[in-house]
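A protein chain is absent from this complex, but the other protein chains hold their places.
Labels run A, B, C and D following the written order; every chain starts at residue 1.
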Amino acid sequence: MTPDVPDQSERADAAASAAPAVRAAGVSKVFATKTGDVAALSEMDLDVAAGEFVALIGPSGCGKSTLLRLIADLDQSTTGTLEIFGKPARRARADQDYGIAFQQAGLLPWRTVGANMALPLELHGTGKAERSARVSELAELVGLAEFIDRYPDQLSGGMQQRVAIARALAARPKLLLMDEPFGALDEMTRERLQTELTRIAAETGAAVVFVTHSIPEAVFLADRVVVMSPRPGRITDVVDVTLGERSEALRESPEFFDRVTAVREALHGAPVARASES
Amino acid sequence: MTPDVPDQSERADAAASAAPAVRAAGVSKVFATKTGDVAALSEMDLDVAAGEFVALIGPSGCGKSTLLRLIADLDQSTTGTLEIFGKPARRARADQDYGIAFQQAGLLPWRTVGANMALPLELHGTGKAERSARVSELAELVGLAEFIDRYPDQLSGGMQQRVAIARALAARPKLLLMDEPFGALDEMTRERLQTELTRIAAETGAAVVFVTHSIPEAVFLADRVVVMSPRPGRITDVVDVTLGERSEALRESPEFFDRVTAVREALHGAPVARASES
Amino acid sequence: MAPRGSEVRRKRRQSELRGWIAAGWGALGVLAVLALWELYKFVGPAEGVVIGAVQGQAGSGVMILPRTHDRAMPHVWDMVARLFAPTSGGDTPPLWVSVAGAALVTLGIAAIGWLIGVIVGAALGLVMQRWQLLEWGLLPWIVVSQIVPLIAFAPVVNAIGNQIDRGGGTWPQWLSVAVIASYLAFFPVAIGMLRGLASPDRIHLDLMRSYAAGYWPTLVRLRLPAAVPHLLPALRLAAANAVLGAVVAEVSIGMRGGIGRMLIQLAGQASSDPAAPWGPTFGSIALGLIAAGSVALIGLGLANYRRGEAA
Amino acid sequence: MTDTVTATLPGPSRPAGRSRGAGPGERGLPGWLRWVAPIVVGAVIVVVWWFWVDVLGTAPRMLPSPFAILAEFVKRWPIIAQDMTITATNALIGLVVGSLLAMLFAGLAAAARPIDGMLAPLVAALAVIPIVAITPILNTMFGASSQFGRQAVATIAAFIPVFVNVLRGLRQTRPVHRDLLRASAASGWQTFRFLTLPTALPYLLTGLRIASSLAVIAALVAEYFGGPADGIGTAIATYAKSGRAALAWAYVLGGILIGLVFYLVTSLLERLATRRSPA
Partner (left out) sequence: ACSGSPDASDTGGGDDFEPITSLKLQLQWLPQAQFAGYYVAQEKGYFEEEGFDDVEIIPSGGDIVPQDALVDGDVDFAIAWVPKVLGTLEATGVELTDIAQVFQKSGTLQVSWKGDGITSVADFEGKRIGSWGFGNEWEIFAAMAAEDLDSTTVSITTQDFSMNALLDRDVDAAQAMTYNEWAQILEVVNPDTGQLYQPEDFDVVSYEDTEGAMLQDAVWADTERLKNDPAYADAAVRFLKAITKGWVYARDNAEESASIVYDIASTAEAAFPVGPVHQQWMMNEVNKLIWTGADFGLVDKAAWDKTVKGALAAKNQDDLELITTEPADSAYSNEYIQEALDQLKEEGVEVSGEYTPIDVVLTEGGQ
């Protein structure tokens, strides 16, 4: 929890549209483990503007997930301040200011596709009629209109991932947090979902913080690619992408390869001590 | 099982070095399932020369794994003939002509790294002394010499994958079958293992059939990239790579991107009916 | 990498510490029950609380709180003191000595029953895993077998044993008890073996096939090791079952010397010497815990085969 | 010790091990064999039994011919049914009460480690108390002329597997799901209702299935050691000791039928609930 701006929610809410989607200042995270302390993040500073798409990339264990979890208030930072739309993370969570999707779809197997999408709404007392209207909308958005009454085990991995994205979008958050959501998919499906995600992000105008291991994915999706160093995680580079409209053709364009190379070099510039271990 | 060349093993053995590592002619595979027959492969023809590195790429469900399993005699083809170094697949399996590695490392958790590497040797009655000599050699090869007495759960994913590769190499097969062996790794580790694999393949002179979903991976590794169509799997294109020595620099070269684009287009040229479902 | 030796030692110390803490809570739990017993005995009505009793109709109504008088709930300290009094008056040995002796007899028989059960169960598990047809044919009957009350066929086993004994073979009575005990013990082993042998991942089976390994090498190098995590709890359950079975069998076929016989013998004086039956009762509980606990020790030796469990 | 009971039969989260474990050449068995095989085995058992008893005549006298048992079962059905009702009722009450108590205590144990630690030795001890020992004690405490003692014994028998399984189930919520609920700002109660409970449900039903036949056996055996002179167990003892072996075994058959019904019903419930368990 951030100590400042403790309870000025009204003002904060009013200022929300003006405030950056995410503002991390001097954020560190140390995990106390049985075998000693693990510094996962050290003095991170990051701003994500409203509506901006930021990709986080870095070697395994560099603290990408940790950062995302701090933003989502699933963990507390050790030092530093973290503001979501100008409010403390905890409050942002309570206000459902963000939606989140994980590497595994994490659908509840005993709920239908529709019920899974509706879960956040149900938890916050949205009425039944409104819920089902929203579910239809979401299902349409992610192309699963015919599958609303299916159960997760009847879907392919890609379809499940789309349900998870729809669920993250359910409460119309202005911020989407995604932790390697396409990690488990095959390349073709993955490319399709990437294209869809850029469309959805554009349509909903949400800011996105997107963790990935794939350089082409980061480049294709993001406005900015944030490159992190091995543990303790720190930002070593930020690659601006600004490639304009995302299309299939883009993936084969020289500018695309340029940015891919830039990110590759930024990544490898970072010492690879940790990576050699994994 | 192939009906021809039933028992001419001596002659076959003598011809082995001359014969292609894999020769598939008109191979089809139909799975009988509860809900009807599934044609996984249809009339595949493929030759892999001794010492050649071939990558198989294609949308999910196109039959890549099926083909590999047929070559390994883990399944029987419905039609067509399949020869490994001029012998029927079954005989090649009995002779341990190939080594295989899967997407998951598939190590036996109760065996040390060394014992895992030695498993194929143990099963074929190699003496203890010889086994341990070979294990040291293999561990050196994959850079795990210090970890021989560790257990798999004490290793990172990348290290486990290297053990699996060492295990596949243990009996010095002239043919390596690899089914998305790096699928579960992060990009950085993956790139390192790719470099290592090309080195190892070159050193041992083994032919490799390598299944992957990643276009850059296929291009980086292979002499030839075989592109398959969605189900029922068929070869739609073969991209010759011939980029010369594999180095890190290669990944950022224009020729590399050229080949990547070529494979991308070959892939997307294929109808994507199946992929849209997953 | 950190020096491994110290890491291992620290881990061991840590798990030791956790063991002590767990033992502490456990002891507290037991103490809590004893305290509750005495507390309720103190505040509860001697004749319990019955609702819906009809005047003059014995046994009518539903008793919702138990009786607290000394015959129903002896004081904890009386039960303990009774353990140190002569078993049967006169200069008979203290009760706890008799109980311990009887428990040892039963433990030995239960151990043999366990062994028989493990062998039979493992064999059934093996063949059922090997041949699906046998699984389909046998498994339902194995389940049904456990629904047959032990006491119904214990006399049958005893009679068969006697037949053999008369027919020139040797069949001591304890062997009947062991066989009956094995009847409860084989079940979890058969099921655990079946599940365990079928538990290897497809990938490992494929791997063995790719090595052209036949049934036996696959069994020894893959299926059996993979079955260990299933087998260990099964063996422990089998041990507890073997003890329960042995006690019931002793009672049923009237075998002398074991704790089962002692249970009914001392139950005969529950009116005049209510603390006495608690001795063999505690004895039989301790016996079950010891049996299950010692089998758990096997698990320590097989720790490497349980590495998969955490993952 | 406490987790042992779950080994009895497959846990809920495991998919059928068979399809992957099938040996070569075993895959193609036609489905009808699944039904025919047990029937054939049953027939073989009956024939061997009959041959031993009626043809060889070397079986002990307390083991009558299967056909004699069946005949007696049919002939005495009215009184057998009456006693079956009593034993089944006791078992059912034990199953329900034992399961409810087990759920309550498992909930407490899952909520607080100390409670878990305190319950562990007690549950382990409860699991190894012989019915012979506990029944007279319960009968004295709660009255020998009510069915209470038997119901309590059945309760104890049912408690153990349900407790162990539910406790395990309550601990099976996956981190990704917990994160999800937290990210959705779900309250503690909502987390329990939307996540913990549904996750534990298949485990509960596995426990129930194991508990069902144990409750029947326990209720029946408890009748041997006191209480009203009714029920299957009393009848088995009475008639076995007066030379009426066929009648005694007809009652045994009645007991098996109760156990089977309990088992099949709970298995069915379990199958329904495990359909959508987390992979």
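The working rule: a contact is a pair of C-beta atoms (placed from the backbone, for glycine too) under 8 Å apart; a residue touches a chain by one contact, two chains touch by 3 or more.
On a predicted model such as this, the values are computed, not experimentally measured, just so you know.
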Left-out chain, listing which of the shown chains it touches: C, D
Which residue of C:155, C:192, C:229 or C:283 touches the chain not shown here: C:155
Contact footprint on subunit C, counting only the chain that is left out: 47, 57-59, 67, 69, 71-72, 86-90, 92, 98, 101-102, 105, 151, 154-155, 158-159, 162-163, 166, 250-254, 256-257, 261-262, 264-273, 276
Residue numbers in subunit D that touch the chain omitted from display: 60-62, 79, 135-136, 139-140, 143-146, 223, 225-230, 234-235, 237-238, 240-245
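Just so we're on the same page, only the chains that are shown with their structure count from here on.
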Distance between chain centroids, defined by C-alpha means - subunit C, subunit D (Å): 16
Subunit A and subunit C, separation of their C-alpha mean positions in angstrom: 52
Per-residue overlap in subunit A, given as positions that touch at least 2 other chains: none
Residues of subunit C defined as touching subunit B within the complex: 201, 203-204, 206-213, 217, 221-222, 225, 228, 304-305, 307-308, 310-311
Complex contacts: residues of subunit D adjacent to subunit C: 1, 3-10, 14, 17-18, 20-24, 26, 29, 33-34, 37-38, 40-42, 45, 58, 60-63, 113-114, 116-122, 124-125, 127-134, 136-137, 140-146, 148, 213, 216-217, 220-221, 224, 228, 233, 236-237, 240, 248-249, 252, 255-256, 259-260, 263
Subunit C-touching residues of subunit B, taken from the complex the two chains share: 69, 72-74, 93-94, 96, 98, 100, 102, 104, 106, 108-110, 119-120, 122-124, 151-153
